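All protein chains of the complex are present and in place, except for one that has been dropped.
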């Protein structure tokens, strides 16, 4: 079907839709739905088509319901904030505010990495994902706003992937992910939302007692305040409650406790890397030294190992540690909980061991090469 | 169904097909279709089955239509060139000749990397993809020649992937790729052909003002001749024309201009890497020096940084730059245009910063270690 024919069909379809949706046709500032559609079904046919197939269209939720009026849409660059969605979906909004997604943008803005780069680079990556704090269409993508799509692991994978948080990769290489991919049946194997947003709860921190930014071991709440041991245990029980749909309680508990151990072992390896570097610093052999380099945007002139360590302008030995901590340690322990042997080991544990070899040899070289010079 | 039973069924099916296709049954040098089929449906049942299900089979296009005769097929190793396909599909052939696919093999043959390796290695990788210049079945795979399959991102991904041109990976990790994967609906999100071969145009260079081999910033045509600023702008407008199916013109323009900025920032970082290495060369500290090593197949005894730099037999510091330029810079800017935050940042920008740390420290070490020796 050619585009012109398609547009004609859409016009017919949308006319009937508008008739079905007539009670809501009149919108903010007296603008008729037809006002938007008369241009947009021709100028942005893809956008229009997605909306036409949405539950919104069927229920009479149209452009102006969310975008207020044409001028506001233009000035705000058409953004619609969660509070607007919450007018019709209040329960989901309240739950959303309890989870970590709701602080994504704020947390990004105080990160040293973010502060250290030009704005156009920030727009091209940091903000594309962290904007989840300010928009529901990160998961329920425009203008279809599909619940089915938002529940698919692909929706989560759009942000939860890559070197420093390969949740997508870990899940896809676990038996859970394998079976789900094969069967597309959420009763046969869990997908992300099964464990982290069970029964559609919009608090995505369900069942997880999260550590603070970095690698300290206490668990914290949304404001980074440590939570009680009882609360941690309650959250573990929440998670086990999900596992037991398919596994025995004993098995589930054992697996999660094994992951706790894997995490601890990973952190031990990481500490050995830190020790080597601290010793080198004490001997004045870091190049450039902390005093010689640009101060850290939030930590100033101190040696920062692990969060919020930067990937810019440090010494080679610190950069080796950055890779160890930021990419490999996280794979060891997060894959432990996501049951991906390939990511725990091949992309995690063995890489950490290789990192340690490199850090130790670099420390040794620095001693030989630069000790004389620095005297 | 057992194979023997299947072959029997195929025989019945193909007999009826041959009857339907009877006007074309007699082919080149008087050979009957049945001549091929009598052996090949038994000896190569998979090949036969693909053909039987093709539009070609339904239209009476059979073995000899394309392969001329049995002897020619054997001697030419059965290859069928685009000119042959163009006899029935002339418009597609003319368009194909306008795009970069049509110079893929020629360009490969003058590349230093290609010249530097044994023939069996060339066959096993370079030629598998670059042969697209000489065969339509790179995308329309044999012997089904499906249009539907050729339009799928998977068909493009067969070559456009991997460390130095991860188009597949960038697309799959963009919101475009995510939504297409979820919905399989090209009206909901673009796939490769939506932007690069819109409406089935076989010039795959649509909408792109391509830079020359390497990283210089002017745009060039198929013969590497610089094109005018107006032509570049015309091509940008072509692309925006695609974006506005779903996005506002302002948004589309802003996004592409932001990508332009990201590209520029990436190139700036790369230049800093080059500077470090050029200084080391001036000081005579490259090991092996350019004079000591095998001359570059096309550039001779000069320091080559960025295209056509080789990955063989250079110094360690140049190899660090090779990775920076060939793998990481390309991810920054190409992902900028493909809207993959993960590839622009996690696999690109942050890796470039880590590369710079390594290059600078290596430069420093070379100065300390080898200055004395070289005196």
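Here the chain labels run A and B in written order, and each chain numbers its own residues starting at 1.
By our rule, a residue touches a chain if its C-beta (ideal position, glycine included) is under 8 Å from a C-beta of that chain, and two chains touch if they have at least 3 such contacts.
Bear in mind that the values here come from a model prediction, so they are computed numbers and not experimental data.
When the omitted chain is restored, the residue from A:43, A:58, A:148 or A:181 that touches it is A:181.
For the chain left out of this panel, the touching residue among A:38, A:109 or A:350 is A:350. Only one residue in the set B:37, B:57, B:136 or B:155 touches the chain that does not appear here, and it is B:155.
Mapped onto chain B, the footprint of the missing chain covers residues 43-47, 49-50, 77-78, 117-118, 120-121, 123-126, 128-129, 141, 144, 149, 152, 154-155, 157-159, 161-164, 287, 311-316, 319, 322-323, 365, 369-370, 373.
Where chain A meets the chain that is not shown, the touching residues are 173, 175, 178-179, 181-183, 187-188, 244-248, 251, 258-259, 261-262, 265, 335-336, 339, 341-347, 349-350, 353-354, 357-358, 361-362, 364-365, 368-369.
The definition used in the following text is that only the chains that are shown with their structure count from here on.
Taking the mean of the C-alpha atoms as each chain's centre, chain A and chain B sit 31 Å apart.
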